[in-house]
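Could you have a look at this structure, given as structure tokens, before my questions?
Omission of a single protein chain aside, the complex is shown with its protein chains in their original locations.
Our next item is chain A:
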Amino acid sequence: MENNSPALPPKQTVKLRINGAEKQLELAPWTSLLDALREHLNLTGTKKGCDHGQCGACTVLVDGRRINSCLTLAMMQEDKEITTVEGLAKDGELHPVQQAFINHDAFQCGYCTPGQICSVIGLVNEGKAKTLDDIRDLMSGNICRCGAYVNIVKVVQEALERSETR
């Protein structure tokens, strides 16, 4: 849809800062951040589930806050620090939340997992979850159709404990 028709509005230049690197793209204005990541930057770790903000598979961090990348335009995320699941590991070592998903067996098919991981990191940054019910409520924007929720909650608990002792 974005190519070939002379009647379409022109593409615009967008500068995005993703996982620490500047990227300049020519995008149609209606390109979501999610499509910019997946289709234009080949960062396919971020998943497209519902494309309507209901499933959370597209969750990324913008300036440390978790958002649904499907419900924002790439043009609106200039001058911000965007972190996707590809940007979490440092020096060949997984981010502790990534490692915790493995340790706790917190996924089965793995499709929701990049979004879950970014959401857990965002939740810890927010610092509002105190109880198990808080965790369940504050993770309700991430659906796991394999039903790994019980172990995902354990990951969040571990991540919260680590953030307190840090």
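Here, contacts are C-beta pairs under 8 Å (C-beta built on N, C-alpha and C of every residue); 3 or more make two chains touch, one makes a residue touch a chain; residues count from 1.
Definition applied: contacts and distances are computed from a predicted model.
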- Query: Can you pick, from "Cysteine desulfuration protein SufE", "Xanthine dehydrogenase family protein subunit M", "Monocarboxylate uptake permease MctP" or "Heme exporter protein B", the UniProt name of the chain not shown?
  - Reply: "Xanthine dehydrogenase family protein subunit M"
- Per the whole complex, from A:Lys15, A:His52 or A:Arg162 the residue touching the absent chain is A:His52
- Which of these touches the unseen chain: A:Leu16, A:Ile67, A:Ile82 or A:Ala100? A:Ile67
- May I ask which residue of A:Thr46, A:Thr83 or A:Ser119 touches the chain that does not appear here? A:Ser119
- Message: Please output the residues of chain A touching the missing chain, sorted low to high.
- Response: 1, 8-9, 12, 28-30, 32, 51-53, 56, 59, 65-68, 71-73, 75-76, 119, 122-123, 126, 128, 136-141
